[in-house]
Every structure is written in C-alpha cells, then in structure tokens.
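One chain of protein is taken out of this complex; the other chains stay put.
The first chain written gets the first letter, and so on, giving A, B and C; residue counts start at 1 in each chain.
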Amino acid sequence: MNTIGHLFRLTSFGESHGKGIGGVIDGFPAGIDIDTAFLQGELARRRPGQSPLTTNRQEADELEILSGIYDGKSTGCPIGFLVRNSNQHSSDYAELEDLFRPSHADYTYYEKYGIRDHRGGGRSSARETVARCVAGAFAKLALRQKGITIQAYTAQVGDIALDKDYRKYDLSLVESNDVRCPDPEKARQMARVIQEVKAEGDTIGGIITCVIKGTPAGLGEPVFGKLHAELGKAMLSINAAKGFEYGAGFAGAGMKGSEQNDTFIPDGKGGITTAANHSGGIQGGISNGQDIYFNVAFKPVATILKEQSTVNRKGEAITFKAKGRHDPCVLPRAVPIVESMAAIIILDNYLQYRARYQF
Amino acid sequence: MNTIGHLFRLTSFGESHGKGIGGVIDGFPAGIDIDTAFLQGELARRRPGQSPLTTNRQEADELEILSGIYDGKSTGCPIGFLVRNSNQHSSDYAELEDLFRPSHADYTYYEKYGIRDHRGGGRSSARETVARCVAGAFAKLALRQKGITIQAYTAQVGDIALDKDYRKYDLSLVESNDVRCPDPEKARQMARVIQEVKAEGDTIGGIITCVIKGTPAGLGEPVFGKLHAELGKAMLSINAAKGFEYGAGFAGAGMKGSEQNDTFIPDGKGGITTAANHSGGIQGGISNGQDIYFNVAFKPVATILKEQSTVNRKGEAITFKAKGRHDPCVLPRAVPIVESMAAIIILDNYLQYRARYQF
Amino acid sequence: MNTIGHLFRLTSFGESHGKGIGGVIDGFPAGIDIDTAFLQGELARRRPGQSPLTTNRQEADELEILSGIYDGKSTGCPIGFLVRNSNQHSSDYAELEDLFRPSHADYTYYEKYGIRDHRGGGRSSARETVARCVAGAFAKLALRQKGITIQAYTAQVGDIALDKDYRKYDLSLVESNDVRCPDPEKARQMARVIQEVKAEGDTIGGIITCVIKGTPAGLGEPVFGKLHAELGKAMLSINAAKGFEYGAGFAGAGMKGSEQNDTFIPDGKGGITTAANHSGGIQGGISNGQDIYFNVAFKPVATILKEQSTVNRKGEAITFKAKGRHDPCVLPRAVPIVESMAAIIILDNYLQYRARYQF
Partner (left out) sequence: MNTIGHLFRLTSFGESHGKGIGGVIDGFPAGIDIDTAFLQGELARRRPGQSPLTTNRQEADELEILSGIYDGKSTGCPIGFLVRNSNQHSSDYAELEDLFRPSHADYTYYEKYGIRDHRGGGRSSARETVARCVAGAFAKLALRQKGITIQAYTAQVGDIALDKDYRKYDLSLVESNDVRCPDPEKARQMARVIQEVKAEGDTIGGIITCVIKGTPAGLGEPVFGKLHAELGKAMLSINAAKGFEYGAGFAGAGMKGSEQNDTFIPDGKGGITTAANHSGGIQGGISNGQDIYFNVAFKPVATILKEQSTVNRKGEAITFKAKGRHDPCVLPRAVPIVESMAAIIILDNYLQYRARYQF
C-alpha cells in the first residue's frame, strides 16, 4: 500500500540505493501557482548533510517534476516527480546481505517477500520520505491559499525536553538552529546530546510537536475517518515513529473530566472559542477551528556504529558492526516530514469537506 | 467515512437514540463456523450496566444477524446485523438541543453538517462501538482458526497504573474483576478511584494495553499501510482515544539505539526470536512473529454531572448541568472495543498477506 | 466487494430467502429533505407482482430507515436501511440444493466459496437490487435539488425494438404502461412478446436506454474514473446485464470521424452546445453539459419453466425443471434499477467535482 489519501493522494516508489525516489500526486486542485523554489527548499530541510547533527551523506535531492504543471500552474492532472539518488555507497552494505540487522526491517521484508534489496535498507529506508516531502510541499501551497499553516519542531531529544506548551514559544525560531527547536537554550542542550551519542557511535530518540493553524471547523470524517485518526496513521507511517498523541494525549489519561473539558466561550467576534484546548483542536474527530496540535515519538535510529549480536539467514548467531554514514538522531530532519504528512492529511480532508459542505 | 478495512471491512451506522446500531461486515471468509453465543458474549463485555463501575443504563444489546450465514457457517457474502436500541431516555437531552457541551462533538457536528441529532450525542455517541464489537467478534472467530489471539486490559485509571509490562501478568485474570485489570490489587485501587469520581459527579481517564499473540511474520503493507499505522488509526478512531504507542513507544524516545535495539537470537527451534521486544512485534511496519503490543490513552468522559459553562447556538455564555446515566470511566468497557478494532485490523492484514504471499 | 462509490457509497447485504435486503448509504449530504413517500414509490416501481408481465411473487418491500435522518432531514450520518423479506417459498428450491442451474451463479458461488445458500439464488438473486433502488432514490432526492433528472425506459424486448432515438419520444409516457416503454404501440407489442414467452415457460432479454439531463460540464475523473467507465461498471453490476454502450456506442464503430464528430456551436445564450450528440454527453470521460444517454443489454432470465440438462455436485449429468414464481422478462422492473445506479454514480461524481472545482 504505497498510496495515502482519498481525494488528495500520494503514491510513492523508490529505494535507498535504486535509481531514485519518486511518486505521483493525484487530486491536486487545478490553477495553483507552483513555486518551485519553495518545493526545492522544503526538500532541503529534509536533506542529509545539512548540519553537523545529521549524516554527512550528501544528496543533491534535485526535484524533477514530470507532469501536471502547465504555464507555472497545476492543471488538475497527476503530478509525477522523481528525485534521483546520487551518493550511494552500496559497498557499505555488502556484508549485510546475509544478516538481519537488529530493529531494522531486514528480517520482516525477507519473511514477507522472500527477497529483499539489502542495500541501504532498500524500500524500508527513510530515504523514501523524500516523496512525502514533495507531496507535502505541494499540499502546503494549496493550504496557504486557504490560510492554513503547519509548523513542527523538535520538542525532545533523549532526556532533554521542552517543558512548556507550544503557545509559550516563538515558533519563528524553529529554523534558527540545527535541531529545529524553538527554545535556543534547549536546542543547544539537545545538540550536545546528539553529538555525544554520535561520538559513541550510538543514536538517540525524541519527540516532535506539530501545530496546525487556520483550519475551519468541520474537517474530519467520522466515525472511522476521524481527523486525528487520519493524522495518527500518517505520522505512524513515518520511519521510526513509535507513538502519537493529540491534545492532552497520554497525560490526559490521568485527568478528571472537570479538569480536561474544554469550556466553550464567546470569542468576542460573534464566534466561539475554547478556554483551554485540551481537545487539540479536534472534537468527535472533527476540527473545531482551534489550533490542532499533536506529538510524535521517534525511536533512536537502529543503525549504530557499535558491535551488535544478531543472526544470519541460516539462523546462526553472529556479530557485526555497521559501516556507512548514518544519522545519530532523526529528529531535526523529521520535522519537515511530520509537517508534510500533516499537510497531506489536512488538504485531503479539506477537499472531502468541500465535497459536501452546504450542499 | 463509516467504513474501515480493505479486504475485511466494517461499514457501520446508527445513533445513540435512533432505532439501533448496525452494520455490514464485508469480505469475511466463507466456511467459518459462527458461534453466536460467543458473538453475544463479546457484546455483553461492552454492554452498559454490567457492573457498578459503569453507567446503569440497561441495554439488552441483542444481536440480530440479517445475512451472510447459512447452516451455521459464513457464506462469504456480506453479513448485515442490527442491535436495536431499547433503553433511551431522550428527554434527558431536551435542554441540550440548543447548547454545545464542552469537549463533546456537539459544536463540530453542527458546524460540519448544519444539523445534528442532539439526543445522546447522536452518531458521535460511543454507542456506535456496538458495531465495532460485533465485527471484532467475527474477526476473532476467523483469527482463532489461525492461532491468533488478542487480549486487552486496563493498565491505568487516573494515577493508578500498572508498573510492569504485560509479560509479568497473568492475562487470564483480566475478566476476573470489573475493571478488567490483570493485577487484582491494582484493580481494587482503580475501582476505588472510579467510584470516588463517580460520587463527585466527575469522570476519569486511563490507558488500555493490548497484546496480540500468534501472528505470523509478514503482516503489514509498507509504506503507508504499516501494521502499526493501521492499528493506530483504528484505535484513535475509538471515542475518547487521545494517544497510541506501540513497543517502547513514547518512553523509547529517551533511549539510545544500543538500548532499544532488539537483538535477534536463534529460537532453538530453527527459527529466530528477539532478546527483548522493544519493537512491539513490528519492524518496518511488518509483523516479525513476536507478540504485538500497544497502549491506547483515553480521556475522561466529557459528560460530568457538575455545573459547567458553555455557549448556546446564539453564541451566548450559559451554564448547564448534565442529566442522564453516564460512565464515570470508559476503560472497563473499552477493553473489548480495543480488542475488536485490533481483530479487524489483523484479519484485514492477514487477508492482504495471503493475497500475495508465496505467489 | 459489496460497496460502490467513492464519496457517495452504498454498501449492501442480504439474500433472496434470508431475513431481508438492506444496506448503508454513506456520504449523503446533510440537510436534504427526505421524502419517504418518494422513496417507497421508487421501491414500488421495482416490486415484483406489479403487473401481469412480472413474477406474481408479492413482496411488500416496506422500507425501514434505521439511521441518518432527524427531523425529516438527512444529518450527514450514514443511513442504514432494511427491507424485510416476506413472501419466500424456500421449498421451491429444495431440489436445487445439489445441482447447478444453467447460466445461474450456483456453480461459481460454490467454487468460489465452497458453500452456498441455494434458496432463491441467495446473494446472487436480483432481490439484492432492492438496496440499489433505495440508495438510488436517496441520490435522486439530492440530484433534483441541483436540477439533474434521470429517466430510463425499455427500448427493446426480444426483437421488438424502438427505432428512434430518445429525443423522438415523450418520456413522460414511460410509466403509462407495464413495459415502461415511451412508445405505446411498441409497448403493446413488447407486452405481447413477454406474455408469449411466459406462456411457453420461457424468458426473453432486451435493452434499456437511460437519459440523464441537467448535469453541469465537469463531472468525471480521468483517466481511470471516466464518467462513462463508472456508469458502465455500475450498469454491468446489475444482474443479467451483458453490455453497455453510450452515445453512438457499437453502431459508431462503423462510422467515420467526419460523421461521428460533434460540432460545437454557440447556444445563443453565451454558452456552447453541440450540433449532434454522438458523444452521449461525455467527452474525454467528463460530462460536457449535454444530455448523457446510454444503453444496457439484459439477457433473458436464466430460470425457465422447461426441462433442462445440467450436472449435480457430483458432476453427474441430470435433468430438472424449475418451479417457483419468476419474471419472464426483467426489463420492466430493471428500468428503476438502471436509473438508481445512474443516480448513485452521478451524485458520487457530483460530490467529487465539488471537492476541487474552482478551489
């Protein structure tokens, strides 16, 4: 299932060490101005080698749009695109052909398909997220016409965590540091943690928070297509994601109804707002017009540069040590990926909403 | 979007105070023996009024199967079913027609559809989960033929939480207490918390853990249909769910790769197992044959029997106090719902796996 | 796959001799006035026993709506419905349990599922089309708000065929005779043919034409979701349908481009029309605002009251003679079914069109 979305759909393809990563964006509205510098800029936010905190692999990640644009505007026809791979060292993976790396997808792909492209993880590599960022960038172009903006940031790395909620930070600072954290001091601490684990040949996990502003009330398709369920699925489909929560989330499990309930109040402009926003902008699976916010937990990268035990294809216990160029922490580069998946889901739901609203 | 699943699909309908809750189960394999006592028993696990910890509404919840069964076996044709409502007090809701209850779906349904059935929350009521339990019970019948079992339990209520992982408990004890917690002492503490908040007219949230045993390696459809992403979506679509995590989950965000990685080891029977199972039985979105386990966070029930502030349809600030019969805590009754959604997703993925496996 | 449609969806269930036929209509817009007399009237057009030309089975076909309506209007929530079976003579089918009737689905269901409900054809019975007529009637309610109307009629029975195109007939006459043919003289001839084959214990096929007026230009989703492809699929899914053609259709295969091309001309009101309409109102898979029209071929009913040869489950050659009450010709009762499937497809495409139009 390499397609996500109902009315706005991304179908992706490509492997880490194949010819490239690409996809087809279907259902994009016609007549949208295509800002190619913005698209390429979004890819740059995800690009390896962008800072000392990421892998030093250098991928140009040049986006070639193959269809669906005419005269600088979207035509309503499917947008094919391709980002060719350029800087693979497949030889780094030669000795991995016969073993199953711990916490990677080597074993499960082999069991499911009976064959696998072991080079760089093949299809299971996070390089696949290139396609998500392309589609997400397109979705952002459409959403900003409607006043909808999406901003994610790194909220935790290892045990360094932001202790306040997103409203307490200046989110315009997110891009001002390599970690993509809106608190400059915490960003420095997180960067230090990442460099420490990198020096050890180890890796570290973390949490990303994402905030969506400007959605109208009414997005989301109960009961199985609740907006947060669609967002959750999209986030959990990102490599290394292990958890999703929105609004009060897991912490809210310990609260009473009288504490967590969001009192409605007049907004002074003839509309309605909520005193708090424990609902995370979604009630009964439908956006209520308040900010939507959620967290995504990421595990540490499974590839570490330390000796590990595992088994080979014959089922024999062996040890091995990975080579190659790997991220010590995915969080900084995962920020644009989280935003992209959010943009895909929000645009898809916006189109579904338009289909029936005030028929 | 009142349908979930690809090859095994549930389409549901019905409102809290309408004629009933029903649905269509499509894609169920032919030739499965239909144990109707089991089906009715699963509904009984979800039924209101089953213990002092739940609402004292009494719903018979009698299942009428309308099609798809012949001679006690499934025919491969769609299974229509209906559970009629019987014990509604719609008058309890009369004064709610013009106001928006805090943290309910009243406001968002009204904004989305321009009309709503205010009685008991209409379609947004958790009464809708009757259909999930019916479909889940059917799915369990098919899965048990393949040796796959699913068991959920209450792991936290308010601030009373199990402190050990599922392997440390005897899960056969889950049904031995009203809370559905495998630790009898914790169950007593949780029951006490529920009764305290009930006495206050308040409500409380919690966490459910679910464990799936016996899946073969190979279930899950990368990249957007990862098994945990499908499970996450299904869980988040349950009323009051606010978070989902699998394996090491959010806690794993603070771990290093060297700590979280699951070392593969020979299982002594010619196969492979893992030393730990931080992966939660899923790697790269595909089951690896180990136990699958995950947590779902539930917020406290939004209906409390205390006076609350809100606004009415005209946007005026008002106060109100809910009447009616409500659960102080959804956790005990949510246990079979979580299992049901898991069963639906696992059967759906099992069928997809069969479609292409060893072609 | 018992679901049809993307944004407007019907999921159906039920067998000929089971408890009834029902379904779930999902994605119906909110706020539509539900005219229940109209809904029941549409069912009456399909009902057996309505004239001497149809089977004399008497089914009340009372529609029970189970959800999705409040205060006489649609709520945007799924509409569950049920029409209970009432007049089955299952004993008529007892001897069929072990044999495969020629040109029925007995053999294929048995091979596919390993089990079948032989009574009245079970799920393969045309009684299933009750659900189509219910959903179609709902769709018509929404479409008429947009000025879109759908009218089908019997154009051929056996070798009695209308020789002019739909524009030459007064379609308001369709319901004035039992055959549902707009040419009263041809209708009489067709009725005679039907009564003759009925007297012989035989059956006869025919062709239905359907005309859709009032669609805006722009419905249809290229390239695989072309409007005529969706219509074709919907028509071919009706029991006994063997062919579909739109516009010039099969006859156009013998024409030259210079003959078949539809010259565009100004419509005198600032818009555009076509001189002829060989395109059948659809160009490149998208409606052009002209009338949409198409033909559907139906084979003769497979159940005849003559002795036939076949084989039994053991593969032995046998003879048998069907009992029971059967239609000598499906055409008159298929007219509302064709309209219903057209209404479902047009509403579904109308919603898809709204989703992105002039974003």
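Points worth noting:
Basically, a residue touches a chain if its C-beta (ideal position, glycine included) is under 8 Å from a C-beta of that chain, and two chains touch if they have at least 3 such contacts.
Nothing here was measured: the structure is a model prediction, and the numbers come from that model.
Taking the full assembly into account, the omitted chain touches A, B, C.
The chain not shown here is touched by just one of C:138, C:166, C:244 or C:350, and that residue is C:244.
Not every partner is drawn; the one left out touches subunit B at residues 6-7, 27, 29-32, 76-77, 142, 145, 222, 351-352, 354-356, 359.
In the full complex, the hidden chain is touched by subunit C at residues 1-4, 6, 12, 100, 102-105, 107-109, 111-112, 114, 123-124, 128, 156, 158-159, 197, 202-207, 217-218, 220-226, 228-230, 232-234, 236-237, 242-250, 252-266, 270-272, 274, 278-280, 282-289, 295, 297-304, 306, 308-311, 315-317, 353, 357-358.
Counting the whole complex, the residues of subunit A in touch with the unshown chain are 1-3, 9, 11-15, 18-20, 22-24, 26-27, 30-31, 64, 66-68, 70-71, 73-80, 82, 109, 112-117, 122-123.
Here is the rule we use: only the chains that are shown with their structure count from here on.
Every chain gets a centre from its CA atoms, and the centre nearest the mean of all protein CA atoms is that of B.
Interface subunit B/subunit C: over half of the residue numbers present appear on both copies, so the contact uses mostly the same residues. A straight line joining the Cα centres of subunit B and subunit C is 39 Å long. For subunit A, residues touching at least two other chains, in rising order: 6, 222, 358.
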